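One protein chain omitted, others in place.
So, chain A:
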Amino acid sequence: MLSYALKRLLGAVPTLFFIITAAFFLMRVAPGGPFDQERTLEPSVMANLNATFGLDRPLHEQYLMYLGNLARGDMGPSFVYRDFKVHELLGSGLPVSIQLGLSALLLAFIVGATLGCVAALRQNSWVDYLVISVATFGITVPNFVVAPVLALIFAVWLDLLPAGGWQNWSPEHMLLPVVTLALPQVAVVARLIRGAMIEALRSDHVRTARAYGLPTRRIVIYHALRAASLPAVTYLGPAAAALLTGSIVVEQIFGIPGIGRYFVQGALNRDYTLVMGTVIIVAVFVVLFNLLVDLAYAALDPRVCYD
């Protein structure tokens, strides 16, 4: 298993290299540059800026330079937040985004799995229909609606929680953004678990367990849920990569210093290095979580074995 994980990590290196290369050149193909503004700059100022950031050199030289710096852990200066290096920006925002994302992920799995199980056990009853409706609602209502409504209810009307701001690991600051982030995931997980659970409860080995007089709770948790969690785990891998890299909407509305906002700002400003930084972060997370999903598969199902 360990050698498999190592092999997969090694295999990720060319993948990442390809992504970095593609992103680098695609960025440059897009029209405009980091210093294009509404008011055109003096050509001499422009030339100066370009020279300072090395943008006057041939593209392949810039590319090699970028790779060289990256190998030393330097993602280069941001073109827009000029006092900061990109890795400093990402380094300060990432822990915040990870805190939010992990909490949302955990919440989504626990609440989603519970709802899914309950719905499956009461298939086609009002409980089931209620869960499905709530799930559909959770998927369809966008977070830029959910977030302000939550803030309005819990911060303004009830005055229970702050409407925004951030402190590390402070539950009251985390609650609203985490719930906002988790809601659509809860819905998806509940639906996935419900479907897989219905199938698992009909399976032959569950019939065996019932025929051998095991109590329902044990059958559901021990024999059905473990098998039924596989599709949800598959879904949660890529979902985790998305959650942990932050959300611009939630960060903007609750005033959270995560990295989600850099995606949009970087792209709009043609902040080449910042965009590259965010691309790398997402790519690493996707690779990592896909590996974790595969390892989780092996842990959950002994028939899956990697040599």
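The rule we apply is simple: a contact is a pair of C-beta atoms (placed from the backbone, for glycine too) under 8 Å apart; a residue touches a chain by one contact, two chains touch by 3 or more; residues count from 1.
FYI, contacts and distances are computed from a predicted model.
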Choosing from "ATP synthase subunit b", "Dipeptide ABC transporter ATP-binding protein", "Formate dehydrogenase subunit gamma" or "Cytochrome b/b6 domain-containing protein", the absent chain's UniProt record names it "Dipeptide ABC transporter ATP-binding protein"
Using the touch definition from the top, which of A:Thr52, A:Thr136 or A:Thr208 touches the missing chain? A:Thr208
Out of A:Leu55, A:Leu94 or A:Ala227, which touches the unshown chain? A:Ala227
Taking the full complex into account, find the residue in A:Ser92, A:Gln123, A:Thr136 or A:Gln167 that is in contact with the omitted chain. A:Gln123
Contacts from chain A to the absent chain lie at residues 3, 123, 202-205, 207-216, 218, 223, 226-227, 300-303, 307
